[in-house]
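Below is one structure. I have some questions about it.
Just one protein chain is left out here, and the rest sit where they should.
Let's turn to chain A:
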Amino acid sequence: MVRRLSHRLVQSVILLFLVSIAGFALLRLLPGDFAEVLLLSQMDGTLPDAAAVERFSAENGFDDPLPVQYLHWLGNVLTGDLGTSFVTGESVSGDILLRIRQSLILALLSIGLALVLAVPIGCFCAYHAGGLADRLLAAASVAGLSIPNFWYALLLALLFSLTLGWLPSSGHGTLAHAVLPTLVIATTMTGVIARFVRARLLDEFHHAYIRTAKAKGLSQTRILLHHALPNILPSLLTLTGLQFARAFDGMIIVETIFAWPGIGSLLVASLLNRDYPLIQVCFLVIACGYIIINLLVDYLVTLADPRIQEAI
């Protein structure tokens, strides 16, 4: 377990390093001279003369070789200085932590809701495979994967906030604000996870240990809770981790539609504004966040399944 984790840890560190290079390249590979682009944004679109540009780039180290610039930039990032926004002129690291918090709240709520719904549904459908509920689940999960989530989000907003007036259609703060965004992200995930739980349980039911448990005269509930479910837990965790990444794709859209102040809506706003430093921060936050989440999921999987010794 230690070996596997250290292996993954080294991999993650390498990945973080690559991500940081990509993040650095994101800004420096802009069309045109970086010093010029930066000055243009600071001077409201009027470009100063060539001598001033040269002085500016010498002062800020833009004439140094790229590796030196990279190390300089990395030092700044690690100490929390992520540059200033092109649009507002303020430091971009300002409210980034709040944004991360809001996105995490939304993600955890959705995944929590999806798991709470999906596991019982999956179990029920596994016990009644081929029945009405099972076929409904199959149809619903295909539908869930086929509906564009932005349209689904708009439909929910149209029904629950514009027509019925039960829930607010945008903003954040109260639990009511979180209901619609959570629902949109959780629905698709529920279908996928429930189908997975059903399929894995059906596989497990063929194993000898289930037969033994039945022969011992254990109740169905006990077999499910103490025998079958613990055995599918590791793969369920892995799937949930993967779904987390997919959930973010949905969150970008959902946060934008419901004006939820998370990383997703920040990313869209910065892309539409061409606010490159802000795009860079979003990229770093998303990439690092996912590397950490993945590592965490790996750790949980090893905890849940001590048999896993080797990576791959």
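Simple rule for what comes next: a contact is a pair of C-beta atoms (placed from the backbone, for glycine too) under 8 Å apart; a residue touches a chain by one contact, two chains touch by 3 or more; residues count from 1.
Everything that follows uses one rule, which is that contacts and distances are computed from a predicted model.
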Hidden subunit of the complex - UniProt protein name among "Quinol oxidase subunit 3", "1,2-phenylacetyl-CoA epoxidase subunit B", "Acyl carrier protein" or "Nickel transport system (Permease)": "Nickel transport system (Permease)"
Of A:57, A:85 or A:149, the one touching the omitted chain in the full complex: A:149
Residue, one of A:160, A:283 or A:299, that touches the chain absent here: A:283
Which of A:15, A:74 or A:233 contacts the chain that the document leaves out: A:15
Chain not shown, touching residues in chain A: 11, 14-15, 18, 26, 29-31, 142-143, 145-151, 154-155, 158, 162-163, 245-246, 248-249, 252-253, 256, 264, 267-268, 271-272, 274, 276, 279, 282-283, 286-287, 290-291, 294
